[in-house]
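Right, one structure below, let's go through it.
For this view, one protein chain was removed and the others were kept in their places.
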Amino acid sequence: MTFELPKTMKAFAMRKIGEVGWIEKPVPECGPNDAICRPLALAPCTSDIHTVWAGAIGERHDMILGHEAVGQVVKIGSEVKNLKVGDKVLVPAVTPDWGSEAAQEGFPAHSGGMLGGWKFSNFKDGVFAEYFHVNEADANLAKLPEGLTPRDVIMCSDMMTTGFHGAELAEVKLGDIVVVIGIGPVGLMSVRGAALMGASRIFAVGSRPHCCDTAVQYGATDIINYKNGDIVEQILKATGGKGVDRVIIAGGDVHTFAQAIKMIRAGGVIGNVNYLGEGEMIDVPRVEWGVGMGHKFIHGGLTPGGALRMEKMANLIKYKKVDPTKLITHEFKGLEKVEDALMLMKDKPVDLIKPVVLIEYNDKL
Amino acid sequence: MTFELPKTMKAFAMRKIGEVGWIEKPVPECGPNDAICRPLALAPCTSDIHTVWAGAIGERHDMILGHEAVGQVVKIGSEVKNLKVGDKVLVPAVTPDWGSEAAQEGFPAHSGGMLGGWKFSNFKDGVFAEYFHVNEADANLAKLPEGLTPRDVIMCSDMMTTGFHGAELAEVKLGDIVVVIGIGPVGLMSVRGAALMGASRIFAVGSRPHCCDTAVQYGATDIINYKNGDIVEQILKATGGKGVDRVIIAGGDVHTFAQAIKMIRAGGVIGNVNYLGEGEMIDVPRVEWGVGMGHKFIHGGLTPGGALRMEKMANLIKYKKVDPTKLITHEFKGLEKVEDALMLMKDKPVDLIKPVVLIEYNDKL
Amino acid sequence: MTFELPKTMKAFAMRKIGEVGWIEKPVPECGPNDAICRPLALAPCTSDIHTVWAGAIGERHDMILGHEAVGQVVKIGSEVKNLKVGDKVLVPAVTPDWGSEAAQEGFPAHSGGMLGGWKFSNFKDGVFAEYFHVNEADANLAKLPEGLTPRDVIMCSDMMTTGFHGAELAEVKLGDIVVVIGIGPVGLMSVRGAALMGASRIFAVGSRPHCCDTAVQYGATDIINYKNGDIVEQILKATGGKGVDRVIIAGGDVHTFAQAIKMIRAGGVIGNVNYLGEGEMIDVPRVEWGVGMGHKFIHGGLTPGGALRMEKMANLIKYKKVDPTKLITHEFKGLEKVEDALMLMKDKPVDLIKPVVLIEYNDKL
Partner (left out) sequence: MTFELPKTMKAFAMRKIGEVGWIEKPVPECGPNDAICRPLALAPCTSDIHTVWAGAIGERHDMILGHEAVGQVVKIGSEVKNLKVGDKVLVPAVTPDWGSEAAQEGFPAHSGGMLGGWKFSNFKDGVFAEYFHVNEADANLAKLPEGLTPRDVIMCSDMMTTGFHGAELAEVKLGDIVVVIGIGPVGLMSVRGAALMGASRIFAVGSRPHCCDTAVQYGATDIINYKNGDIVEQILKATGGKGVDRVIIAGGDVHTFAQAIKMIRAGGVIGNVNYLGEGEMIDVPRVEWGVGMGHKFIHGGLTPGGALRMEKMANLIKYKKVDPTKLITHEFKGLEKVEDALMLMKDKPVDLIKPVVLIEYNDKL
């Protein structure tokens, strides 16, 4: 099957720091290992907001935004073997160079330099466009499993894999007591990830009612609200002073680490998946960190990406171990609505967890 | 609080290979690190059947049977710090010597030699008695959490910790496809353990209807019945020839390993928790094991025991991540019924998963 | 720089099972991700002997032999970024497809199916030729570090990485007592690998004097010779009956596993890197394997390959942590001598450990 690609396309971009808009750009080139896709589902991410309005990755001009997508392959390179035009695919936010040294080390997210596996709307154009480019397509795109819709899996690209990675970084084991700090969409997925990895008691730290309800649905056993007092004291009290086995940080800032260190037992592990936008230093309190010798492990990392990861995420959905669509509070139809979805993310109404945009095509591809 | 212990007690014992009966024995001595308990809940195990009727551990005379119990502390040694007379406690089947070299290596189950951590009805008298002895009481007994009954947690002693250890040995990771071979009470707990550690698709291999139903309740997504053909072929077909990520062996015999090797992908892990009673060699097929180089990891081990393990198991119940009482198909009242319960285990009626015996006392201890 | 490649080339091949010879073949094509190299150093391997005379991988016709090489790049594909014509490179025996599912799982050696990462003289032509083809050149070729010669590093391709992988599979830790069974070139590298990973006492099981001497140079503390009695008994006696922590299997056959199981403690790990050419089943003795519950871990796998692995091996040589040239007992000059070297490997004179062939060129590439 072949598909006729136009020369140019419409896309929603960061014009410069602080400004977004629709632009016209050439349709991307397809190298021998690559694929060109068109979007079936898209979601804006807080990172897009950071990128545009906080200058998180520095200045960019007319860079297409977006890194969460389910797509359909419209063109493939000469070396691509597992995909064909028309395939519906999960697109990970992180699309590593799999032959890189970092990937061979087991850290594909850092191929080509720290955080270098995150390419969309960072080192290259993102997915908020009529067409987008995927490097190493065989290795980075997973086929949509039969029986699942783009809406079912759109949270896999980033929210689910990132949230779950928090639980992986915290090395949750059977019967562990876990705290998840921050229960936006990533933190909610960390709650579910902790539950899926065998946590017993799960403290979810948050205050927005809809998020708290959703946390309980995902396996949280206790809600800790900072409005009821210092969260460290609340958690130490609830655990009889012993502290917890694991802390997953999915919200807050550089000072959140101090809280995590204080509420975790010696031998516990902290897993951070929160983007830290401000502050010179992460707060790691010397005394509570055991004057350097408390075996309180501090981990933090960008989600792994790639096809296999997406396949594993999709299987967890297919086999009913998680339903990430509970995150979807707002739904739009049509590529042009990606702007509204992004603005919603910027404004953060109280009932928002995550908006998605669904796109349909009339052709028979 | 003190409790007056009699000199002798009634107990249900293996008289010799092939014969059981009630005997009178001295109440056990309590060393400085030990505790004496009386039973609140007991369960017979297939191992008891192997011990008596298959001579699995060799000849024994008047050895009290049983290693699954919830108890109440009636006496403690001079060095015991965390327990007091009257405490209700989870009793693990495996009660290691925690200072031993094996425990320091991370393998407490083998303290004092391979399998040496399993003491009850093996190296010393078991728990089917008016009183039983627990070594290193602080380290081996976990207090019954508030809100839970002895019946709620009696499956922790062996079934749950052993079944879960199968999933641990198989190193189940988020999104893995897992097979559990054998879905008696241990295998059912392996199904739940695999689900709790993040498996996506879970094949449960079994045929008894009640066990299959229970497997689905615990998270199995596919039931594989050997009556429908070779189980290896069924599983390879269901996975498009790729094979599975993990196999947990909780039933079968030495030949089951050959099936596991054939259905698992290169890089997969096999976790065995099945007692292998017969055969000279385990079947590991050379070619399918990658002529020695297939990275198909073969693990097998006795469950860890001890207080912390019991506490983690109890927390999983308390926080509703697992309900092991689904295993309990038959229930008795009174110590004397332990004989009926054992015989039920020997006869294995089709609807049996696991019997328990509950014991109440009139005193105020 | 460019280099003019001829249309055809001379190569030493397996004509069919049991027959070798020189043939003329087209020079291989270079895809966009590939490189074509010419050999600077070559070594025949016991696997080549198994391939030709034992039919280990099945019938092949005019397949070029050889998978151990140091080379020089003479052509690169359009997508290759890190290499240029003229670069001297370490060539691993195992050249994975790095984007494959198996590589993403952490098992690149099995990309494209079990053992599928081993391509040279298996699924495609080997390196005993005027030119040879390397897939995913950036990811599979490591530059020869300054100060090292092709002869210094030729053992990295297979002997060193494979031998070291035995120590990795056995999970050698600081202070462990280790046995290495079989001290041909791979086993000798396992001795060194065990020493490099922190073994204290290292038993080397072998009998040929030159190998035993070399084992001691590489860190063995005790030589165990089967001529002095059963090796299991010798090792149990030497360890006061406790057994050892790790066993690396680098020689023997399917029965060797039974010995390993018998000499290892509960909780120990066995790492196999020996190719198992015969027998239906690996011998794993049921009783000594703890009736399924002894935590005696059985691991076996093909060496990882790729550029990073080669770089790590080369650095260990460069920084004087290992000198693999002690393995080189016989040395030849010129590609045509690869036949003599192979025959030497087939005949195994008593003083042989490993032959190499060094090749020089008069051009200025």
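A, B and C label the chains in the order they appear, each numbered from 1.
The working rule: a contact is a pair of C-beta atoms (placed from the backbone, for glycine too) under 8 Å apart; a residue touches a chain by one contact, two chains touch by 3 or more.
Every value quoted in this text rests on a predicted model; they were computed, and no experiment measured them.
Asks: Quick check: which displayed chains does the absent chain contact?
Replies: Hidden chain contacts in the full assembly come out as A, B, C.
Asks: From the list B:D48, B:E68, B:D125 or B:D138, which touches the chain that is not on show?
Replies: Among B:D48, B:E68, B:D125 or B:D138, only B:D138 touches the chain that is not shown.
Asks: Check each of B:T8, B:Q104 or B:N228 against the chain that is not shown and name the one that touches it.
Replies: Touches the omitted chain: B:Q104.
Asks: Of A:L65, A:A142 or A:V273, which sits in contact with the chain we cannot see?
Replies: Considering all chains, including the one not shown, the answer is A:V273.
Asks: On subunit A, where is the contact patch with the chain that was removed from view?
Replies: Residues touching the hidden chain, for subunit A, are 56, 102, 105-107, 109-110, 113-115, 249, 254, 257-258, 265-267, 272-286, 289-302.
Asks: For review purposes, identify every residue of subunit C that touches the missing chain, sorted by number.
Replies: Within subunit C, the residues that touch the unshown chain are 164, 167-168, 174-177, 193, 195-202, 219, 221, 311-313, 315-316, 318-321.
Asks: Where does subunit B touch the missing chain, residue by residue?
Replies: Missing-chain contacts on subunit B: residues 31-33, 78-79, 98-101, 103-106, 108, 136, 138-140, 306-309, 311.
Throughout what follows, only the chains that are shown with their structure count from here on.
Asks: Mind checking subunit A against subunit B and telling me if their interface is mostly the same residue numbers on each side, over half, or mostly different?
Replies: Copies use mostly the same positions to touch.
Asks: Which subunit C residues touch at least two other chains?
Replies: Expected reply: 105-106.
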